[in-house]
Structures are given as C-alpha cells and as structure tokens.
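All protein chains but one are shown in place.
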Amino acid sequence: MTDTRELTLCEAIREAYIDEMRRDERVFMMGVSIQAGSFPHTKDLTPEFGTHRVVDTPLAEPAIAGAAIGAAQEGLRPIVDFMYAGFSYYAGSEVFMQASQYYFLHGSQLPLPLVFVGTCGVGRRVANEHSTLPYGALIHHPGIKVCMPSTPYDAKGLMKAAIRENNPVFFLWHTSMMSFKGHVPTDDYVVPLGKADVKREGTDVTVLTAGMQVHTALKTAEKLKDEISIEVIDARSFEPFDRDALFKSLEKTTRLVIVDEDFERAGFSAEISAQVMEHGYDLLDAPVKRVCHPNFPIPGGYMDVYTMPTVEKVESAIRDVCR
Amino acid sequence: MTDTRELTLCEAIREAYIDEMRRDERVFMMGVSIQAGSFPHTKDLTPEFGTHRVVDTPLAEPAIAGAAIGAAQEGLRPIVDFMYAGFSYYAGSEVFMQASQYYFLHGSQLPLPLVFVGTCGVGRRVANEHSTLPYGALIHHPGIKVCMPSTPYDAKGLMKAAIRENNPVFFLWHTSMMSFKGHVPTDDYVVPLGKADVKREGTDVTVLTAGMQVHTALKTAEKLKDEISIEVIDARSFEPFDRDALFKSLEKTTRLVIVDEDFERAGFSAEISAQVMEHGYDLLDAPVKRVCHPNFPIPGGYMDVYTMPTVEKVESAIRDVCR
Amino acid sequence: MQTTAVAAASKRGKASPLTDEQKILLFRNLMLAMALDRMMMRVIRAGRMVGFYHEGGIALAPGVAAGTFLRKEDILWPHYRAHGLAHMLAKGIDVKLYVAEHMGREAGCCKGRSSFHFSFPQDHVFGLSGNIGANFPMVVGYGFAAKYKKTDQVVMNCSGDGSYGEGRAHEALLISALWKLPVVFWLENNGMAQHSGEQDLFPGKEISVLAAGYGIPAMKVDGQDLFACAETALAAIAHTRSGKGPIFIECRTLRAQEHSVGNLNNEGPVKRDQKLMDEWKATRDPLKIAAARLIEEGLLTETVFTEWQAEADKQADAMDEFSEASPKAMPSVEELYTQVYAGKGN
Partner (left out) sequence: MQTTAVAAASKRGKASPLTDEQKILLFRNLMLAMALDRMMMRVIRAGRMVGFYHEGGIALAPGVAAGTFLRKEDILWPHYRAHGLAHMLAKGIDVKLYVAEHMGREAGCCKGRSSFHFSFPQDHVFGLSGNIGANFPMVVGYGFAAKYKKTDQVVMNCSGDGSYGEGRAHEALLISALWKLPVVFWLENNGMAQHSGEQDLFPGKEISVLAAGYGIPAMKVDGQDLFACAETALAAIAHTRSGKGPIFIECRTLRAQEHSVGNLNNEGPVKRDQKLMDEWKATRDPLKIAAARLIEEGLLTETVFTEWQAEADKQADAMDEFSEASPKAMPSVEELYTQVYAGKGN
C-alpha cells in the first residue's frame, strides 16, 4: 500500500514537477514569474532546481511557446507555463499549428515532447482572457493532446504522464480548484492520457464532464440519488478521448448529458454528441443534451451564476433525457 | 431585370470592394502586398482609391488585426486581408478573443464593423498554414460572424453584406476557386449573413456543406440523380447558421450528410450534428454522417486526393444514411 | 533619431512651461487619483470588488501627467496599473462609472460585465485588456484612423515595461514610425512585471533605447516628479499633434507594493526588500514631492493641502457609495444572448 497525504491541486502539480525534474535532467520549465510562483504550483522550485531549470521569461508568449518547440527539437523536454491559458492565444500559431503539426508534417520522425500549462475557468468573475477554457479550440487542431484534472490525484498523475509523453500536451487546470484538497500518493504513478474515469457509478443516465464540472455533476448525482441513478464520467483528457469508456457506460444507461464549461458551439461537447450520433446512435434512448457556457463571451461581474453549469441546469438536462 | 456578366470569384469580391468603397468613405483595406494584388481581388484598386485606402502593411498580422479593431472603434470600417487565413493565427488573440468579444464585454455599446479576409482550402498541396480553413475554430469563439462563398454571385453578395455589417466578420474564400466563373449582377445586392441557400433541391437526403465542397456535393447529386434525390444546402455562413433552412430540408429528407473540408473534430459539422441531435432528433431516420478532413494536419504532397471530401466519399456517406 | 534625456523640469524652477493653474490641476488630479487608489484597495479588501485590483501606490504621477492635457477626442489607452483611474480622471472621464463596473453594478460603464476590461467609447477610451500588450495593435488602428480622418487627434498609449516584452510592441513602434502615426508611447517603467525584476525582463536598463531603431525620438523622465512628467507630456503631445509622428517617453517609477492584491511580492525567487519600499513611500511619494514644490512656489499651504485631501477622499468615497447604491448587474442568459451582436449595419 502506498502512502497518501492531503494535497491541494497546485501542490499535487508541483509534486509532479519535482518528481519529473529529478528523474530527467532534460525537463525544465519556463514562464512569466514562475520562480516566485504566480501560482503555487511553481513556488519555491529554484532552491532545488536552480533558475536555469525554472526560468522566468519576459512577457512574450509566442517566443516562449516557440522556444518550447525549438528546445524539444534539440532534445529537451520543456514545460511552458502560460499562467492563464487565455494568454496562449498570443501564440496562436505556435500552439494550434506548429507544436501540434510539426511532428506529422515533418514526416513523423522527431517526437516533440513538450507540455503547455495554463489555468482557466469561469466563476472567478474576471472575464475573457482570464477565464477562457481553450480545450474546444485545441482539440479542433490535430496533433496536440489536452487534459484537465478534477482532483489532486489526477492532477499529479496527468502531469506526470504529460511530462513523460512524447507529444505536445496542453495541461489545463481550473483556477477555482487551486486549493481543492485530496489524497495523493507519495509513490510514483501516472494517470494515462486518454483514460476517462468513472467518478460515480450509476445506471440511468451518464453525465460526461471534466475538471471543475465533475463536482457539479457529482453534486447533482447526490441530489437526485433517490430518484435517478447517475453515472459521472470524468473525461480527464479531451484528446485522446476515451470513447470506449463512454460507450460502455451508454450501453448501460442509454442516456447522455455532457457538462462542459467551455463555449458550446463547435466544442468538446459538440464533438462527443456527433460521435455518439455516428457511432452510438443505437445505444441511445434519448437525444444527447449539452450543458455548456452559452455562446457569448465570458462576462465578468456577477453573471457567472447564470452562465456556468449549475446543479439546477444539470438536473434539468438529466430530467430532459429521462423523459 | 438586372444585367449580369461572367466574373471570377476574385473579380466578384473585387467588385464588392469597389462598390462599398465608393458608397462609404469609411471603408478601407489593409494587408500585406494588397496593392499589387497578391491575389486578384485587390488588384489595381489604388488608381481609384489611393494608397491611403488600399494600404500595404509590413508583415505584422497581430498589429494589422488589432489595427482593424482600433480603427473600427474610431469610426472607420476596416477590411483586413490576411492573405492566407492561416496567417491570422499569429493574431490569435486579436481575432478569436478581442475582435469577437469587445463589443459584448464593453457593454454592447460600440459596434465593431470590420472584415477579416483570408483564403484557404485543401487541394493545392501546400500544407498547413497555406491550407487551414479556420471556420471551425472561429465559430467556437462567440462574437464573430464567419462566411465562405461557393459562387462568384455569393462572393460579391456576402462581401457586401460583410462590409455593411456592424460586427466583425471573417470572410473566407477557397484558393482553388480563385478563377471559378459565374454570373454576377451589376446592380447592388447583398447575400445576407445567416442565410443558407438550397443549391439543388431533392427529397431523399440533405447534404449540408459550403465553399468548394458545394461543388463536390453537386457532382455527387448529379451522379446519383437516377437513384437518390439529393438536396444540397450551401450554408454560406457558418455563424450565424441558418438552422431553419436545414430543418426545413430535414423535414422532407429525414437524412443528413455534412461535407466539411475543415478538420472533423469539434468543428462546424460536429456542431450541426449536435444541434440536430438536440433539436431535430425526431426528424431523423438515420444518424447524421460527417465527411470532413481527417483529424491530422493537412499534408502537402499528393495525399490530398485521400484527405479531401470527394464524390466517392460523399456518395458512400449518402448511401450509409439511406441504408 | 535623437534620444533626449530631459533634465528633470522641477529643477528648472520658474522656467517651467506649466502655468500655475496647470500645476494645481495636475496636483489635484494626482491627489484624487491616489485617494481613488486607496478607496479601491479598501473595496477589494472588503471583498466588494469583482475581479482584480492592481494597486497604484506611489506610481500614479505619470498617469496623471499623461491624461491631464488630452482633449476629449484624443485617444487614451491607460496603463492597467491602478486600472488607469489616474489617466482617465485626468482626462476628465466620469470614473465613478468605472468604479461601479469594478463592483459589477448596473451603473457600470459597461453594464457590469467587463470585469476591469472596460471602455468609454464616447471619451475615446477603448479599454484595457486581459492580455498585457493588447494596446499595441490597437493604437496602430487609432493612429491610422486619426490620419485617415485628417483629425489632429493624439493617441496616448500608456503601458508598463512588462508590456514591451511582447512582440506586438515592436509591430506598433515599427508601423507608427513608418506611417508617422500620432502615437505617444508612454512607458511607465517600474522595473517590475508581476514577480520578475528588470534584470529578468530587458537586457538594458532603458527600454527607450529601442525607439532609436525605428527613428522614433525618445525622452526619459523621473516618474515621481509630477511636473516633470507633465512637461514631458506636453512636449510629447505637441510633437505628435503637429504631425511629426510617434514619440517615446520613458517615465521611471516605482512599485512599492505587491503586483496585485493578495499576491506575493517577489523578484524571482527572492522576496523584495520591504524596508526599501517603505523608504520609497517616505521619500519618493510624488504627491509629497509635488506638494513641497507648490509650497515652495507659494501655490499651496499645509492647510489647503489638508482641505483638498479631505475633498479628494470624499470624492473617492462618493464613488464607492454611488456604486454600492446601484444593483448588481445580473441579466439573464436570454438577455445576454441579445447582446452578442450589434444591430443593423448601414
């Protein structure tokens, strides 16, 4: 049996960094103000690893994103922290087109092991760039893997998998979960990219979600437990997506609600709905429902109570598919 | 009756520019090497409009995209030509987040009338940045309208609508259609954004598509005409999308194939499939099928014959939904 | 291609081009700006603000100077520090609407939905952005529009040293110089960006040396000296308004507190020296420096200072009260859906 302790989500990510930087000299990190720790996951890493492995950069997202590609091509394993994932849009070409496409376009010869990191999420009332969850946009562009944890356990395991991965990975974490606590083993483990996790078993309806919204789904399941048996699947990675896990669940439940904090239009949920349409039509007893951010920019102020997925909205979608 | 002549797609766009620049002093254009005309739609505009209205810029996509926003805020109506739409990824933040979101975020006070223009499309064997069709990514980000013509008639009408529109519009055109000819009226007309067009009527299957792929769909319909009656709907705008037109067609045909040259995952087709799932489930007699670019980067070389939607692939999808 | 180091104007005494009225206006603007900054700090500490606040502290003289001489039709992009309140009030903008915006109120200048990424279009102020450096592409558009429309509008483009890391800064400098756009590149250099010190941000000490590469004239000024900043602003505005193209101003200022409320205050892995920051507050406070000068010149007494200070605090508090009195903006999703696109074009 492995020891576990309670860690926050950021502490868990930080532990992954420490483990992997100890294991592998080629791993290093860059970002704006990461040495101090603009977020706690990079705090106090320089005493052990030095400022040459935990590198503060000027504000220049295209350059640091491209530097990750260049350094990876020269044999290193970079982690580039954008701070807020929304800042990575400055490096739109490097992230969406170059990092993701060079391996394939260059004849699938030279692996590009690199990790982009960014925090995101609605609910802190700070609007657009400080909220945008870029996974819908990211997965549209082939060649980059994308994940987001819902627990400290998954955070550490996914980050370790991302760092060991031989392909670009965008690791997202939800800002509101910075201090979420959970048990994390001290022993080495990874949470493989592309493996979903059943966070709660159920038989009537499947709720597919990820990140912070796993908790909304779990709360809803708890609330409705005497009425409807809800299975909550945490996608954990958006790409590769674990369709097998989803379809296995649908075979049992025949009903699906997708809860997605990102913009609804042409996002992750749309893709999964389309896949179910194409490959799982006969499994369904009701059309798939999406609960997403509405198709307008993420406002600041107090409007998030209406724009985020909530227990009420998820409940109503569940009742719809059960009708 | 209005006079028409045969014009190429680029000539039709150019005519829209001329009309609208004559109508409205606030309309101007910027881009890299547009005065010479890196493509014919901007050729020889300076004799009439001067180099102050048809402005060559340094290579600096973020700046010219942002300049469009700034100039629009100061009361002008900019057209910014990115040459290839893939180059606009350098301005990821300006295009996906700023142009699209400022109107809403700033309290819906100040309209942002601006047009981004870019050519795109698979099939010229020039790979990624010179091929990428960004409409899937664009429509994921709320606040920007996106259109692509399939004929010179639509090109002129959509461009005129885009220039007169009080919101950001990304106008895409397919590079392979540069010299496509078609009848274009001399009289003033617009093709409204958000209005699809039935390019061929049919009763058995609906094929929804846009741009160059309208012609693939039409060829397929012609090929199968003695067997299957195919209705071809040209979306023309991806956002706003004309769902009414689609559902009207589905009421008749009950079967849908979407043909989409952009990446399949989390793109336009996924969204439409999900919408049909949610709002048109009962209309369907078979699951929706997508024929898209596979989920890998757009290769150069001769592989496009396998990666583009073709008559064969569309036919096979049609036969699938008719089974 | 000239780099002029402007001698701190305050040393030139009566030779200053500033009138007494202008000095007093500047001084009272700074007083109000600092009062507002304190009020905003109280509001965020009390948990009544939505979103961030980045304290201005003793770094507000450049902003006041940048704003005070602008005309209504001049375009201002305020530095995001202290959320541009100093710049905007100096330009004559009714900033209580922006205070309300920070509190997510219906009375907010953007209906409470912008967080602090607001806009006052009627005043030719179009934002702040969540992405630092977003100003640079936009000012190219403002400058272009001014030339295109043949107005003599000036674009006052304020931002920090951190923002000059972004490539977008280069693009704006280059295009502004190439097209001779009326843009003042007003750099408020506090030697810090978030938790990084200047040694991690720029290879030299003076960012204004970049300007020479584009043929843009540059001036440096002590950002703690309100009147020196103001004289430089006057010169910069006159330069650009006369059609001579862009100009680059580097105001050297200080960050005497953490980056934003509730944050660390490090330079890289090292905690910043609190004693030094306290010393700055004691000796480099621009309001105190300006007050001493005005007293010396017979334009101010201790009594008047106290009176004005009380007035400024009252004004600031009134803005808080105004905001609190307005309901929290909470339109429904249905209503928000009607707000995505502007209506009919032309």
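For clarity, chains are labelled A, B and C in written order, and residue numbers in each chain start from 1.
Simple rule for what comes next: a residue touches a chain if its C-beta (ideal position, glycine included) is under 8 Å from a C-beta of that chain, and two chains touch if they have at least 3 such contacts.
This one's a predicted model, so the numbers in the text were calculated from it and none came from an experiment.
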item: Hidden-chain contact residue, picked from the options A:10, A:69 or A:274; value: A:69
item: Residue, one of B:185, B:240 or B:294, that touches the chain absent here; value: B:294
item: Full-complex contact with the absent chain, from C:17, C:213, C:243 or C:327; value: C:213
item: Listed residues A:10, A:85, A:112 or A:228, member touching the removed chain; value: A:112
item: Absent-chain interface as seen on subunit C, which is shown; value: 165-171, 174, 177-178, 200-204, 209-215
item: Touching residues on subunit A - with respect to the absent chain; value: 24, 28, 52, 55, 57-58, 60, 62-76, 78, 91, 93-94, 97-98, 102-113, 142-143, 145, 164-167
item: Hidden partner chain, residues of subunit B it touches; value: 32-33, 35-38, 44, 46-47, 51, 56-63, 84, 86-87, 89-90, 124-130, 294-297, 299-303, 305-307
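Quick note on the criterion: only the chains that are shown with their structure count from here on.
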item: Reference subunit A; chain at largest CA-centroid distance; value: C
item: Between subunit A and subunit C, centroid-to-centroid distance (C-alpha), Å; value: 36
item: Separation of subunit B from subunit C, taking each centre as the mean of its C-alpha atoms, in whole Å; value: 41
item: Residues of subunit A touching at least two other chains; value: 62, 86, 89-90, 127-129, 295-297, 299-300
item: Shared-contact residues (touching 2 or more other chains) in subunit C; value: 108, 113-114, 117, 129, 131, 167-168, 336, 339-340
